[in-house]
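Have a look at the structure below before the remarks.
Of the protein chains in this complex, all but one are displayed in their positions.
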């Protein structure tokens, strides 16, 4: 089969590799019908994730069709159309029993395209299939559910739920890239009073408005703390999300929060930040971090089915699975291409919404 | 001044009475600019609430202007436009310290138009003013905030919050009168997957759809339990609200709930119900009851200000304060008049939205 | 092998039956080393549980040694000493993913000695072994962990946790049989200010004091509601547990609760109760029901290991497994024998604490 293979820092190929097979009785083999690329894939390609060894197939977000299951799999069968979670769950360890699948001690967690072969391929081996895939309702297209694999539950669980967004809250989102946008989209499920997006780029802030931000602050020009204080009678935001992954944005989030507020870190960090305890010790703040568990896939799926959550705004480009190499180029050059998410479609991509030579969609 | 006075079962008058004065240092006197009538007022008039003695001015929902404050009042001043909560809070007792104002042990709780003179009058004495009134933001009209006095926080706190509505839930609402409609409106703040309204009257179910119900079941014709089970793969609703106040509707709510679900009783009951513990003991259900505390007025006010909660759907009729007697006739005959809430407007009613001879608004 | 077999209402035998074998790949076969009898077993014997068919081996509480595992079992191996939960968990269904194992939709739930053969036998087939058994730490005896199979998690989860017992609370426990006593023991983990036990029998109340009740009320003589009000400045108990299973005790629990309090039903009911909504609608009460999930076995196990939870008070009698018939007689005649829990010990019962001809222990 064909697959996107990591060959060490800066190097990738659309290679012919062996088809995957069942190894453990809890495995399934799935044909990948629709897939996408994540910012984390780019990090791996830069060499920032040393535990991913050259030769690994990348990708951890896909929808596909089960073609084979191991003897221990009882809830899915060949022919089932399934969404694969970016996080695998053994279902038996202490953390899985608390629905904290991202911390699985039994061999799961974030393994696809990281510790084992991933989902940017024609086929994939899916461990712990019973606890790690979700059947897709007939009426939904692959593309409609694709972002439930990672980005939507990430922003919802690690941002919205950890941050305890409540109706009427002022929510400040530091960073308006895809993760920040998903945070806007899923924060709206709790009807905040005001969503404030903060970013260095006007173009991203404009997209944030389209996703539902009520106010935008360009902190390359304006003092974000002062602006948030003005919007909140000097108290600060009820909830702040860090959605970038650098020390400055985290520190900003802790400055614009009100006493008693919640700072939810969603970003992936490579460096430590400064925590101003000399100011914060007295302010009753709660700071959370987290890896997605994807326990929220079922309710989010129901909301997509009922039309109350619409992830289609994310789709800026659609390409054929065979064009995965080009898709990486498009996605990596987001400043020019305005790419948010690039959908990769196999030949049997259920719910293919457009087809033909020209598949690029302008934002 | 003029006021709507209860004269014993079935008897009321728009009487000339003494103007109220400050009695306790924590009192304010407020000019009533906008008021309304509640189903509970009708219950009192029927004689169902024996602790309300003849001679009492009725009404517990109003917006007005402070004209005088006692020596112990520090947060509002003459001239302030304020929303009065239907529940007064001493602010010092055990329950007030837990924001459980409805259970106030210090002389508060639901007292307006019940144990002391109420708000369907030209002026009213407002006890515990610091903890019981809310300043109205400049940009909002009286009518926009009026329903925060009772019906919206009641359905939100006693229904939505007690019932722990979460994004994606199936919420069943038994009863589509004003309280059930307010439950639909405020449940939407948590983006349920599906709102199912159940009532005996098609006309009310049609209104429920306008308020946001996704599905409606007329249980004079159809088996509501069977219908809910069909909508939920046989599991039952995640949350059910009882919004009528009779045993049958409560019992229905406990039948259509899923294992692990929440039944939130909002209705005011005069009789006991049968609790089928022989079925329910094993089903992990949570049943809650409650009187409103109105602690949710501030966030709901913010949502009205930001346009995310629109109570205007409730206003079916507008009359002058002097026409309170006619307003009672209209409200009491809801089956014919289709009245939901009747707005009573004084001569200085801020934000008067329509004026003139014809003030009746067709639904 | 030998096993205690139900032969229809009123009839049981210690019969020779076929040894159990692995049927599904997720099964284990376990040698039963220590077992016990539950009040529910007596209900089945009375014919109150029609879904239990004649020929079924009874019992759902045991500690044993794994002798064989199916191909899909990965966390336990032959030779492991394990506690079996009274509730089996498929680990894959919606409810299991929420740790609501008692409501398992995948073939688990309470099945032992109910829908499949149980644990009062020399050997047992244990379905879903990975998610339904718990390894016993070396330093603990079988008897120390035996009551984690059912009675302790039942009172803890369905009583203490559902009732949200908090430090300083007044906790009223209606019923001082084994379940009520387990509720006293596990409520103490949250350091209530006062535990009030209510029962009709002075002998049981005396035992309740030994388990930790601060106050006891014999409601065959005294007015329990008045007595609780006197202890609580007229407010009522913060939390009340129903631990009997009849309408009267449930209704009593709802009468002695304070506004804002929690009534946690633990008892198994065969009849409906009257819910006095005409009084309760305004009192902010929360009523919960539930079947045990046993998700609390790991923390309770740690507390037994650290000596902070001591279940040994329950053991009133110890008999050999071969004497299961006599053990039933002793347990069923608790009024005379004062039996709380009867421990049945196989020949290899780890941690056998006493041995010899005379195994009856006076309370």
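Observations, loosely collected:
Order as written gives the chain letters A, B and C; numbering starts at 1 within each chain.
Operating definition for what follows: a residue touches a chain if its C-beta (ideal position, glycine included) is under 8 Å from a C-beta of that chain, and two chains touch if they have at least 3 such contacts.
If you're wondering where the values come from, they're calculated on a predicted model, not measured in any experiment.
Within the full complex, the residue among B:26, B:88 or B:103 touching the omitted chain is B:26. For the chain missing from the display, the contacting residue among C:24, C:68, C:98 or C:214 is C:214, taking the whole complex into account.
The hidden chain makes contact, of the residues A:11, A:203, A:220 or A:274, with A:274. Chain A meets the missing chain through residues 95, 98, 100, 102-103, 162, 245, 247, 250, 259-260, 265, 267-278, 280-291. Within chain C, the residues in touch with the undisplayed chain are 166-169, 188-191, 193-194, 214, 298-300, 302-303, 305-306, 308-309. The chain not shown here touches chain B at positions 25-26, 71-72, 74-75, 91-92, 94, 97-99, 106, 130-131, 295, 298.
The criterion applied here is as follows: only the chains that are shown with their structure count from here on.
Among the inter-chain contacts, the highest number of C-beta pairs connects B-C. Separating the centre of chain A from that of chain C, both taken as means of CA atoms, is a distance of 43 Å. A separation of 41 Å divides the Cα centre of chain A from that of chain B. Residue positions 298 of chain A are each in touch with at least two other chains.
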